[in-house]
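Here's a structure for you.
A protein chain is absent from this complex, but the other protein chains hold their places.
Chain naming follows the written order as A, B and C, and within any one chain the residues start at number 1.
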Amino acid sequence: MAAMTTSRKPWEHAKSGGSEHDELAARFVESLSYDTRLYKHDIVGSIAHARMLCHVKLITEEDLAAIEKGLSEIQDEIEAAGVTGWGGWQIELEDVHMCIEAALIEKIGEPGKKLHTGRSRNDQVATDLVRWLHVDAYTAIWQGIKGTQNAMLDLCEQQGDIVMPSYTHLQRAQPVVLGGELIAWVTALGHCEERLMELATFHGSPLGSGAIAGSSLPLDRLYVYNTMWRGEDEPPCEDLSDEMVFCLTGSSIEATASRDRALDFVYALSMTAMWLSRWAEQWIIYMTSEFGFLTIGDAYTTGSSMMPQKRNPDMLELIRGRCGNVYGHLMALLTICKGLTVGYNRDLQEDKRPKRSYVSSCWGGWG
Amino acid sequence: MAAMTTSRKPWEHAKSGGSEHDELAARFVESLSYDTRLYKHDIVGSIAHARMLCHVKLITEEDLAAIEKGLSEIQDEIEAAGVTGWGGWQIELEDVHMCIEAALIEKIGEPGKKLHTGRSRNDQVATDLVRWLHVDAYTAIWQGIKGTQNAMLDLCEQQGDIVMPSYTHLQRAQPVVLGGELIAWVTALGHCEERLMELATFHGSPLGSGAIAGSSLPLDRLYVYNTMWRGEDEPPCEDLSDEMVFCLTGSSIEATASRDRALDFVYALSMTAMWLSRWAEQWIIYMTSEFGFLTIGDAYTTGSSMMPQKRNPDMLELIRGRCGNVYGHLMALLTICKGLTVGYNRDLQEDKRPKRSYVSSCWGGWG
Amino acid sequence: MAAMTTSRKPWEHAKSGGSEHDELAARFVESLSYDTRLYKHDIVGSIAHARMLCHVKLITEEDLAAIEKGLSEIQDEIEAAGVTGWGGWQIELEDVHMCIEAALIEKIGEPGKKLHTGRSRNDQVATDLVRWLHVDAYTAIWQGIKGTQNAMLDLCEQQGDIVMPSYTHLQRAQPVVLGGELIAWVTALGHCEERLMELATFHGSPLGSGAIAGSSLPLDRLYVYNTMWRGEDEPPCEDLSDEMVFCLTGSSIEATASRDRALDFVYALSMTAMWLSRWAEQWIIYMTSEFGFLTIGDAYTTGSSMMPQKRNPDMLELIRGRCGNVYGHLMALLTICKGLTVGYNRDLQEDKRPKRSYVSSCWGGWG
Partner (left out) sequence: MAAMTTSRKPWEHAKSGGSEHDELAARFVESLSYDTRLYKHDIVGSIAHARMLCHVKLITEEDLAAIEKGLSEIQDEIEAAGVTGWGGWQIELEDVHMCIEAALIEKIGEPGKKLHTGRSRNDQVATDLVRWLHVDAYTAIWQGIKGTQNAMLDLCEQQGDIVMPSYTHLQRAQPVVLGGELIAWVTALGHCEERLMELATFHGSPLGSGAIAGSSLPLDRLYVYNTMWRGEDEPPCEDLSDEMVFCLTGSSIEATASRDRALDFVYALSMTAMWLSRWAEQWIIYMTSEFGFLTIGDAYTTGSSMMPQKRNPDMLELIRGRCGNVYGHLMALLTICKGLTVGYNRDLQEDKRPKRSYVSSCWGGWG
């Protein structure tokens, strides 16, 4: 019926002949501005995949050695340059996967091209995301929760037997001790932690799903799994039915179309942010001169240019306000997934954009 | 500073002298229009509480017998009248708890008044909600998921080896068999089911939390727990540390202020609705004359008054659209809880309003 | 590929031979449980449409007279029975439009059938919705806002010069008079009112759009517009370009696919609910014994069974909490519309479900 344009070459091959319009399109679709932080997991996944390809004789030992050496050098270069400073990120190559692969091919030539055997960016990004969640995200949030609980328990130990009113409807109810209220927050945060721990019990490996329908090559998914998720001193898993829900019952179509694990994480984060907003609100009220239950040291409050005597609980207010951002991320991901056909659609790329600020939204430098 | 009004009697005592203004206020705060469906769980909780009160000698055996008989008669009356038709719902009494208690007192007199010993509506409603979720809600959704999976597996068995294209970006990708795509939906729904099963492993009993700070009476919370959650032929739980996270580590302040279990449920429902919306979208596309993969029998499509040849997949469209309502319920509850001080605030009453349509939103008469 | 079932008759013809399965399907798709409140607007639209059909000679004067008389009787019957009590609502007929049309045909025979000429349920429901918003919804909310503003202005007049602290970060800032704070709420609510007034300036008539692509019949859309939206003593609009954005620039495809006016309304409502939640929060804090700025009469607070001295600001808490429900409705409608193809899809039926509680969420019996 209508062609939006016909004259251009696909930009993924077109480092060379880019025109102005290609530029705009390339900038519109790229995810490099927010997915480079996955680089470490991308490399781990590539090494596991390469070892498996060698194990099933699809590449040679020499190929594998070249790939491992090349990827290891690339990782060193990225870390030396600082993640965003690395010269290998090229917007025409769209994403972290293509940039690293292109750098590898440039570095080691032919063996680098074999890495893509039996793999698609669709199962690759699903793998990177799962690893990022397990290795980086859960840990960061968990430490934040633990740190907050410990600070409250310390306070409990020091001043926990001070008597204060409890409140329902913000009206004074039965007297309690300060420790009683602190334990309420610790308990609620404990449930937040449990949600994360439930998420962390699952180690699934989407690699092998290919673009959507797997591969006709004799890939050994269990071998990949063991390489990626088992420590060097742990025995390999030999029977999939022991632990891996995904590998046995899973579907390559579902695996490349799903962002359930990201959603479960953002929901767990939303609940954490919700409880932190409640705590912040309570302490903001306690810190009013009318309640007067609480003072916060000058280093953690701000002053006013017009009213120098004031001490404002800005950090608590920001904790309360950032709850909104986390809810917003949840609503964003839910909306993105609503009514989406299977398998992979490019909409799913957007799952990584909000996550840039997940951790910082909640804990940003204050644990 | 300012009194909104001073001349009225509190409506909770005022079955008698209601004026027009009291009427409006009573209608504004009542929850009877959506919480009467909790009646069964309210009665179960009251019986468990009464048995415990008797067990610790706070009421006599005779009191207990009268209470059990009275509550049992009330339950029969409610079920005979149809839940909403029962004459005991009185808007001035605000909620399901007060109405049933008032009816009990009217029926058995003095012993009925003792039921409130060591209990508040705050821990009572938290208990009712947990039981409603466990006994009614999870089961209904679970059966819906199972029914859908089974229907897909049946179809898989009958026609699963038909070859069809798979799609990424809605463009034809590798060929698959129909069974492959059906298993994708079954797998995704399986993860939805797992979320519900995780929720269902927890049996916590908020009774004993009182209004916020527990009670100075010698209540036996474990006894209540065993009475409510253990089957008659199950051995009672003797050591709390075996199973009950809540009772050991919990806080009465947190227990009356939290709606985490309702939120976890609505999130699990949102994920289910999300996957159903994806499936519905896919089949709506497959049912177009352009794709032509699928026809749906006349009983499950609708026609058009202007174009009689058309068969429209209205049921699939409604499944897709209702996803919006479920997301809306999640956002509502998250918003209600944001920045709320502990313990109980009346805002929390609103947690029951959206749930009226949770089950029907997803499965409303179609399994 | 696969037929979900083939044996049933379409339920829209099947008042007679419904089986159990038809029953479930009928209950799944029906909207009668929430769209009957549109009956008045449906009848107004039908009369306007019939007058136009007569005006352009598609039906006779006698037909028109019979239709008007029949619809008028139906309206009387509905109002005599109470909206939900009318006997004409039949679940197999799905919605308010079909039920009223069927009742008309039963009552007046052949002329009743002609009413559907050049009309589809798709433009009919769009018309009903626009009228419900303009005639019922805006007015109700507007009165609520005005009533709240007036109550605040009254208080301002009586006690506006009481000196009190203002607060930033909930810390005492410069002193102000009570009137100053009250005017802040009045101002914010004024912006809420402006949003509604902007919506109310538009009178568009979707009738004539048909199912999606208009009609080849010589319908006179301006005549319908004048009949529906002009008062009897107002001169008819003669030139569409004077006022009707929709009729001149509109598209029948857009008109039947859009729910923009419902969304604009729910957004306006969300902003109103947001400001009410802020005001409620502020006064809840002012009503604490620690602040002590405010008391609320017993008729508008609730007591506590365990702590009889307490007066709880439940109404303010509910106003604050119901903000969540309104946000939820906004998110629901936005989600429903996301990624929906044009024109009418049955998903859009869900736009009416949340609205059942829009008005009551905000003002439910308390103005």
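One rule holds for everything that comes next: a contact is a pair of C-beta atoms (placed from the backbone, for glycine too) under 8 Å apart; a residue touches a chain by one contact, two chains touch by 3 or more.
Fair warning: this is a prediction, and the values are worked out from it, not measured in the lab.
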Original post:
The chain left out touches which of the shown chains?
Top reply: A, B, C
Original post:
If the hidden chain were put back, which of C:G45, C:P206 or C:G343 would touch it?
Top reply: C:G343
Subject >> Listed residues C:G70, C:G144, C:G208 or C:G250, member touching the removed chain >> reply: C:G250
Original post:
Among C:V83, C:L155, C:C237 or C:L263, which one is in touch with the chain left out?
Top reply: C:L263
**OP:** May I ask you to list the residues on subunit C that touch the chain which is not drawn?
**Re:** 122, 166-170, 173-176, 180-181, 183-188, 190-191, 194, 198, 210-213, 245, 249-254, 256-258, 260, 263, 267, 270-271, 274, 277-278, 280-282, 285, 320, 323-324, 327, 330-331, 334-335, 337-346
Original post:
So that we can see where the missing chain sits, which residues of subunit A does it touch?
Top reply: 1-12, 21-22, 24-25, 27-29, 94, 116, 120-121, 155, 158-159, 162, 164, 178, 210-211, 286, 293-307, 312, 314-315, 317-318, 320-325, 327-336, 345-350, 353-354, 357, 364-366
Subject >> Residues of subunit B (touch criterion as defined above) contacting the omitted chain >> reply: 168-174, 284-285, 287-292, 304, 307, 310-314, 317, 331, 334-335, 338-340
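Rule of thumb we're sticking to: only the chains that are shown with their structure count from here on.
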**OP:** Take each protein chain as a node, join two nodes whenever their chains touch, and name the resulting shape: line, ring, star, complete or other.
**Re:** complete
Original post:
What chain lies closest to the overall centre, CA atoms only?
Top reply: B
Subject >> Most widely separated chain from subunit B, with each centre as the mean of CA atoms >> reply: A
Original post:
Looking at every pair of chains, which two share the most C-beta contact pairs?
Top reply: B-C
Subject >> Gap in Å, rounded to a whole number, between the CA centres of subunit C and subunit B >> reply: 27
Subject >> Between subunit B and subunit A, distance of the C-alpha-averaged centres to the nearest whole Å >> reply: 32
Original post:
What are the residue numbers in subunit B that touch two or more other chains?
Top reply: 210-211, 320, 323-324, 327, 330-331, 334-335, 345-346
